[in-house]
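Here is the structure we will look at, set down as structure tokens.
Of the protein chains in this complex, one is absent; all others appear in place.
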Amino acid sequence: MWLWFSKLGSPKWFYELSGRWLPWLTAAMIIFMTIGLVWGLLFLPPDYQQGFTSRILIVHVAVAGTSLAFFPLMFVAGTITLVWKMKLADMVAKNAAILGAWFSFVTLATGSLWGSVMWGTWWEWTDSRLVSMLFQLFLLIGVISLRSALEDSETAAKACALLSIVGCINVVIIKYSVEWWNTLHQASSPISTDSSSPNGPEFWIATLIMIVAVYLFLSVSLILATRNEILERERRSQWVRDLVLKS
Amino acid sequence: MLTAHRLFCARDDRVLFKNLNLELSEGQIMQLRGSNGSGKTTLMRILCGLNDSYEGSIKWYGQEIADQAVNFFSSLLYIGHRVGVSKVLSPVENLRWSCSLKQRVDDEAIYRALAEVGLRGFEESPCYTLSAGQHQRVSLARLIISPARLWVLDEPFTTLDAKGVAQLENLLQRQAQAGGAVLVTTHHRLNIPELTVLSLG
Amino acid sequence: MSAKQTTTSAAFLATLKRDLLIAIKKKNDIVNPFMFFIIVVSLFPIGISPESDRLREIAAGVIWISVLLASMLSMDNLYRSDYEDGSLEQLLLSPHPLFFLVLAKNISHWLVSGLPVVLVSPLLAYMLNLPAQAYGTLILTLLLGTPIMSLIGSIAVALTVGLGSRGLILAVITLPMSVPVLIFGTLAVQSTLNSLSPLGYLSLMLVMLSVAISLAPLASAAALRISVN
Partner (left out) sequence: MLDAIQFASFAEFLDMGGYAFNVWSVYAIFAIFITANLILPMRKKQKIIRQLKRRMAVDAEIQSESDET
């Protein structure tokens, strides 16, 4: 068990393993993405309430659902960095923060494009999901800027790990308090939550396919970025030199 | 009492030291030598437990320091580049705090120690009115008060005048005779007969 | 030797005393954030509207946000000078649990920066036309909320203490984390204004405070060990 764990932490081992996985993951991503997009755009019948705007939701829900994975991911990576001093976890965490910020931003952008049709407004403070996603974005930006501010890479790794752990706990508290805050203001809100989810099994199947596709995209992109990070940080080691010579 | 075994430390790709072994026993004064950037300060901070980015083992009386931090910290006195003297406070107020982090101390002992390091008359003046050498002397007063077995001193001689240097050398020898140990970095030629030297880099 | 060793509570008190002493001697660090708070609050009526009805509605929020901003300012000094003069290293090398020493520093920081703000808040509430029945709730929320801010801010300060120029990074990290405090602080005042009991919110803030007291110093201590490397 311990051996396996330390092996998992070895960047070289990860680089080789991920190199073997990457083609399969990419292929699966392309397949799911194509099915999801073609079905979503061409075949999905218009929702009886929302018409063709339900096509927005397919993408939005997939991205939003996936971006919920980032704080747990960074929590785990941060714990591993602090407890076992595993460098690989930090390399993943660094890129997860950046990718997570992208995800949060796209969630907000697509959400407000959908909201502008359904609610007639681009931004709605009474939607707790949008508000807590906004603060998730802020927290991720905080982690990213802390890393860029700290020069020593080891200090940066540990500091960001700690901040991610604190941030995760906070995201949960923020989420619940914003929800609470919202229920009290809901009276004055133009939104009724019931209308926000279209019915129909086709919609959910299409969304599910997109969620799988986006998760696959997340792993492919994260692996690509992590591999770059490995190459940069391990540039002095023999195996990276051999690899560069071969390519 | 303090042993380090196969220490390895690299900072951003640069290997500071590897496979470094060190043994410090009672009554020993050890001087760390090495050019600038050879890792003297880093080694000291690692040995004190301030810096944990190293590989290898450090033992205090045969037990890893990480497993007995409380025990180790109460027998350790460290004075770094930054001597730990607040400019706003007076020497007495500074010592009252920094000593009480480790042991019980009365004002009388503090005044006596300050007089011994030549700060009589400055006890109550705020430290920003004192010179760098006098700051150093305030921190040296802690050596007199402290019962710590192990002293780790990073460049304690730099700002001292000739008299201060002699006095500190004297203090180090007194500590060694009392069965304590000293680890010190300096570029000075120390006037201490039984000196062990460890060269880095 | 063990007979001469200090107890943790003695080290705690010594640290508390020292920090208060430093704060009293460096008056600017206390006075400036405090003045900043008062000035920011008095800018709102000019920027938004001098009408008393409008002011009454925003009073609690204005005071709370100004408190958050002022605490950002005062926070910067929590560990900085200790880091620069080496006292922080001495703190880390103490045999006593860092948890309590950090807590002592946080308490002293709150006493000199949080408490004055709480004390002056009724005056500002009056200037913003907050109805008198809400004063008690406002003070209570501030009493519970400002220490939470000090404790959370301490983590961020500890993480950034080694930075040469940190600019606004402290605010970027800390302000998003202050959202729950802000929400419950203002909700409590609002519900008093609507003649509802604020007890639920206050007890929630109390829970948050006790969680912060028991966890935040741990995180701060870990952050200090990381920063002083």
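Order of writing sets the chain letters: A, B and C. Residues in each chain are counted from 1.
In this text, a residue touches a chain if its C-beta (ideal position, glycine included) is under 8 Å from a C-beta of that chain, and two chains touch if they have at least 3 such contacts.
What you see is a predicted model, and the numbers here were worked out from it, not measured in a lab.
Of the chains on view, those touched by the hidden chain across the whole complex are A. Touching the chain that is not shown, out of A:59, A:74 or A:212: A:59 (per the contact rule at the top).
Touching the missing chain, out of A:99, A:130 or A:206, is residue A:99. Not every partner is drawn; the one left out touches subunit A at residues 33, 37, 41-46, 51-53, 55-56, 59-60, 63, 99, 102, 106, 109-110, 113-114, 116-117, 217, 220-221, 224-225, 227-228, 231-232, 235, 240-241, 244-245, 247.
Everything below uses one rule, namely that only the chains that are shown with their structure count from here on.
Note: centroid distance subunit A to subunit B, computed from Cα atoms, is 48 Å.
Within subunit A, contacts with two or more other chains are made by residues 152, 154.
Contacts with at least two other chains are made by residues 53 of subunit B.
Note for the complex: subunit A touches subunit C at residues 82, 135, 138-139, 141-142, 145-146, 149-150, 152, 154-155, 158-159, 162-163, 165-167, 170, 173-174, 177-178, 180-181, 184.
Within the complex, the subunit C residues that touch subunit A are 155-156, 159-160, 162-163, 166, 169, 172-173, 175-177, 179-180, 183-184, 187, 208, 219, 222-223, 226-227, 229.
Interface of subunit C with subunit B (complex): residues 1, 4-6, 10-11, 14-15, 17-18, 21-22, 25-26, 81-82, 84-87, 89-96, 101, 225, 228-229.
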